[in-house]
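Part of the complex only, each chain left as placed.
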Amino acid sequence: MNETMVCVVGNVATRPVYRETVSGPSARFRIAVTARYWDREKNSWADGHTNFFTVWANRQLATNAAASLSVGEPVIVQGRLKVRTETREGQPDWMSADIDAVTVGHDLARGTTAFRRTPRPEL
Amino acid sequence: MNETMVCVVGNVATRPVYRETVSGPSARFRIAVTARYWDREKNSWADGHTNFFTVWANRQLATNAAASLSVGEPVIVQGRLKVRTETREGQPDWMSADIDAVTVGHDLARGTTAFRRTPRPEL
């Protein structure tokens, strides 16, 4: 409850890094999300501000994202926004904007996808 | 401005219907979005309410969605929610909940995808 949910559309900015952790598969990658606005003077669309996020995926999403995503590909990500702050001795606070992903998918506005379902693990 | 943006994750419920209209390619399909909640008595996840939407796609998204999506596949859709009401003589109002899609993608939590970029049309 009261999570900050976000849904962003952007480009994969770094190659997904995959690891097996004690709590299961984990993958992370950076995403660049660039707003677009109508430039009334130039009468055309123009690039606005770019937000960079670190996207974290777990369990089956981690395995499938690492197997499916490459740098530069357009994706849509839904997840929980985590703004993390770290205080370090004698240095300004360090901050990061992360998305704990619920879902990631290729953006069909920019290409086609062939989908292969992952069999559910036997209980 | 002031659009009702939604981001939903669900299953394709009807085969995408594709048409060439005067304003370009158009495709539509139904999506079933089922909420999940933690059943404290059964100590397990259970299905909650299901929302059904008609998803409308235009231009390149229409062409790619029709080429990529099949009934039953898990997808994520971001778009503008349009609740449309129609008054008919001697009948209760007819209503529909539509999503004018900005982006559609396969849900990588449930499978993998091979992505093929659509070349941008020559200007």
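Observations on the structure shown:
Labels A and B are assigned to the chains in the order they are written; within every chain, residues are numbered from 1.
In this section, a residue touches a chain if its C-beta (ideal position, glycine included) is under 8 Å from a C-beta of that chain, and two chains touch if they have at least 3 such contacts.
Bear in mind that the values here come from a model prediction, so they are computed numbers and not experimental data.
Copy number for the full complex in this structure file, with 2 chains shown: 4.
By our rule, only the chains that are shown with their structure count from here on.
One copy, chain A, sits rotated relative to the other, chain B; on C-alpha atoms the angle is 180 degrees to the nearest 5.
Rounded to whole angstrom units, the spacing between the C-alpha centres of chain A and chain B is 20. Per the touch definition, chain B reaches chain A in the complex via residues 5, 7, 9, 57, 60-61, 64-65, 67-70, 73, 75-76, 78, 102-118.
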